[in-house]
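Can you keep this structure in mind? I'll have questions shortly.
Every protein chain but one is kept in place in this view of the complex.
Labels A and B are assigned to the chains in the order they are written; within every chain, residues are numbered from 1.
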Amino acid sequence: METIAILAYAASGFIEARKRRLDPIGTFLVALATAFGGGTARDIMLERRPFYWVEHQEYVIVIFVASFFAPYVLRLISQVISDRALLIADAIGLGLFSVAGTSIALDAQMPAFISVLMGVTTGVFGGLIRDVLCNEVPLLLRDSRPYATCAFVGCWLYLLLNQLNVDSIYSVLIATGFILVARLVTYKFDVRLPH
Amino acid sequence: METIAILAYAASGFIEARKRRLDPIGTFLVALATAFGGGTARDIMLERRPFYWVEHQEYVIVIFVASFFAPYVLRLISQVISDRALLIADAIGLGLFSVAGTSIALDAQMPAFISVLMGVTTGVFGGLIRDVLCNEVPLLLRDSRPYATCAFVGCWLYLLLNQLNVDSIYSVLIATGFILVARLVTYKFDVRLPH
Partner (left out) sequence: METIAILAYAASGFIEARKRRLDPIGTFLVALATAFGGGTARDIMLERRPFYWVEHQEYVIVIFVASFFAPYVLRLISQVISDRALLIADAIGLGLFSVAGTSIALDAQMPAFISVLMGVTTGVFGGLIRDVLCNEVPLLLRDSRPYATCAFVGCWLYLLLNQLNVDSIYSVLIATGFILVARLVTYKFDVRLPH
C-alpha cells in the first residue's frame, strides 16, 4: 500500500514535469518533492529524524532511474494504468499519508487539532510544492473539489476511533478507507465546495 | 495586541485568497501561512519547539472557522473596519512580530546583525509565503515602499535600547511603536526606496 502511495505521488510529479517539459533532473526533483515533501515537512515540524526517504533510499533510486525514462514511463503508465487507477492510487496516498501523519503527531504529544493539521499537511504538502516549483497556483488551493477536506474529515475520524480505544490497525484502515472512498465519491459526483 | 497582530495577518491572507477565488481549505492554509509563517521559519532556524500555533491552537481554530465564512468575514471587515484600520493592524503586527523575533534570537545567543535579520524574517516571511502560494512575485520584494526596511530599523533600535539596559518592556514598546509609526508615516507620505 505504502509503495503504491509513494509511486502514485511520484507519478503525479512526473505528469506535471512532462507538461512543463522539464529535463530529467528537474523531473526527478519535482517527483521527489511530490512524493516526500509532505512527510519531510511534518518531520521538520516535529524534529523527527531520519527522514523517511533517508531510511528508504531505494525509493529515491527508483524515482531517479525512472526520471531518465519519464517519457517511456508515462507512456507505459497511460497504457497499462487507466486514469481511474491513477486517481485511486493518489487517493490511497492521500488517505495513508494523512492518517499516518496524524498518528505520528499524536505520538509526539501534539494537541488534537494540530495533529489533524499535521496529518493533512503530510497528505497534501508534496502536491503543493510540486505546483509552486512548476509556477502554478497550487491545485489544492484553487480546485474546489474536496481533497484536503476529505483528508481533514478522515483524520478526525481516526482521532475519534483512537479515543474510543479501537485497535490501532483497524482505526488506520477505517480512516484511510474513509478518505479513499470520500475522495472517489465526491470526485465522481463532482461535489464542489463553495468559494 | 498580539491577537490584533495575528488576526491582521490572517486577514491579509483572507483578502489575497479571495482575489484568487480559493476554496475554504485553500483560504485557511493561506491565512495560516500568512499569520504563522514568519514565527515558524524563525523557530525552525533556532530549533525552538513547540511552535507558537501548536501552543495556541485556539487561533488556528478561529482562522479555520473563519475560512468557511470568508466572504461574510471579509464583508464584515470591510464594513466595520476601514482600510486604514487594517493598515494599522498590519503595522502593529509588523512591529510586534519583528521585535519579538529579534528578542528571541538574541536570547538564543545569535549575533547582532543575524538577530535583526531573524526579527525581520519573523515580521515579513508570512506575507512572502502568502504571495508565493498565490503565484505572485512577493509584494515585499517589489513594492518599494518601506516595509521590511521599517522593521529593520526598528529592530536595530530595540538592540540599541537593549544595550543601554533599558527595561525590556519599555524597549519592546518603544521599538514596536517606532516600526508602527515609521510604517504609517512613510506610507502616508508615499516615501519610496530607489530601485
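Quick note on the criterion: a contact is a pair of C-beta atoms (placed from the backbone, for glycine too) under 8 Å apart; a residue touches a chain by one contact, two chains touch by 3 or more.
The model shown is predicted, which means the values in this text are computed figures rather than measured ones.
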Among B:148, B:161 or B:182, the residue in touch with the chain that has been omitted: B:148
Contact residue for the chain not shown (choose from A:60, A:112 or A:184): A:60
Hidden partner chain, touching residue among A:134, A:153, A:174 or A:191: A:134
Residue among B:4, B:140, B:160 or B:181 touching the omitted chain: B:140
Missing-partner contacts on chain A, residue numbers: 17, 20-26, 29-30, 40, 44, 47, 49, 51, 53-54, 57, 60-61, 64, 132-135
Interface with the undisplayed chain - residues on chain B: 44-45, 47, 110-111, 113-114, 117, 128, 132, 135-138, 140-144, 147-149, 152, 193-195
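Note that in this section only the chains that are shown with their structure count from here on.
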Chain centre separation (chain A, chain B; CA means) in Å: 30
